[in-house]
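The complex appears here without one of its protein chains, the remainder shown in place.
Then we have chain A:
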């Protein structure tokens, strides 16, 4: 490693001072299989003298053993790391390489070219300042080239370098080069890529890598390394309004409360007024605390700890922002989603979404469209498969402070996590917040029972009150519903008499009609539980078989049988509606308890004895039972 070796040997302190002030450029290389990415990176390492003698010896040995260059040095072997991919002869993952020149330190993300690993390219591109897209001069702009250029543009990489490689195999023909550049330019316009640089090169032979090649006198631009050394790395984020996603609350003792995070945009100084998002509370910055002493200012990219002048509530996941130019907070968005998992994105399924330091529950609608990355056409889609890109609406469990991705990657980029497997299944870019009026329209079957109940912060169930006429079912059910309603639960009461005025007006009191009566009520209850409601059913429902039918229609734990236990003599004595009298007089046929049997429940969840309990006490017992269930069920993420 002997670049700048003169200065190193002569004056190490001067060298260290110079190196200390170097800037950093992160870039990705992408291209199709065999375009020569690994060879190019190997060449950059070699030409910047980053290869040590022992590595060189190993490289020469490997080149003879498994190389593809007929015994010549195969630079690709220098960077192809994992054993499995060596055997396949392809790069299968994102690998990071490091080299430095006199002007800059570089981190290279080596990203794969073949289609099934697009997620890795997106990963590498997410942290890159620049992209080098390789093209094999013999093959020109391919499907993969377009895909990579589109992704690079989508992820907001500003500097794109088109490396037209293997020019030696095309006789260094300027016509070939110009045709490829023209082809790519046409595509660049379509994807909104305003500028790019194109360089004719041979990575294998070292032409136009560090020095201008004699083979391309018609090319007036700089070699690749010079271009990489001089690209402007944008510090324009510092000019934006201040944004700090709060990562960690630092509380060493009761007297200190600091908010730690990495600044996503802007500059901050003590005394600056700040606003906490999404709560909207305001304060001013008291100190910028570091282990090296307090700072007078801090800028985008730094990891800092702030204290505020006022004791206001700030937690992990909140965003501290300049008070006069705060970001929006919202819980519904349009976003572009890149799917990265073998299992497809299913609309309506609840995922976890991480943005900044915030983790929230999220559901996604059916894609508005997916993008054909070859033609940029919008195509209809029901779901997103691995490596597909689509535009969808998102609904979050809680509001988050955000910025459109094109403005700020930290406030607009998110990942999606599967709740069961914990895998990172997708990545997304927020486009804009949806106004409430533009609410999300769900595909009918995409949202399931659990999702509907979760949004109501409850679990749907049927509380089925059975007992003789006059036992007090309707009175108790009404009291229970009032209590639940007061607690913010979503309920509906199906009363036997009321239902017979509408849905079941065609039914009489024969045994068949009684069965049909209960069957219909059970089916309606099931629909309502599916809607996430707590359904109170107040029906005599005298037969075990029909109550059993209702129980079986519902999921485990969803059917709560309440036996309103009142002896016939007591009910007949109350006779609120005068029905017993009519039945005894023979004016009513098939009256339960008189000339039709009542089959008492064998194992009800709850029994209320109305001879010893008031209706209020009975309602209280039922509500208490339900509350016990609520508190043991986890509705949170």
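Definition applied: a contact is a pair of C-beta atoms (placed from the backbone, for glycine too) under 8 Å apart; a residue touches a chain by one contact, two chains touch by 3 or more; residues count from 1.
Note that in this section contacts and distances are computed from a predicted model.
Between the listed names "Bacitracin transport ATP-binding protein BcrA", "Urease accessory protein UreG", "Sulfate adenylyltransferase subunit 2" or "Peroxidase-related enzyme", the UniProt record for the complex's undisplayed chain reads "Sulfate adenylyltransferase subunit 2". When you scan A:32, A:48 or A:120 for touch with the missing chain, the hit is A:120.
Touch with the chain omitted from the figure is made, among A:410, A:481, A:546 or A:561, by A:410.
Only one of A:297, A:457 or A:614 touches the chain withheld from this view, namely A:297.
Among A:28, A:44 or A:95, the one in contact with the hidden chain is A:95. Where chain A meets the chain that is not shown, the touching residues are 1-2, 5, 8-9, 12-13, 15-16, 19-24, 52-55, 58, 62, 79-84, 86, 92-98, 100, 105, 107, 119-120, 122-123, 126-127, 235, 238, 247-248, 250-252, 256, 258, 260-262, 289-293, 295-299, 301-303, 305, 316, 340, 352, 354-355, 357, 409-410, 413-415, 417, 422-424, 427.
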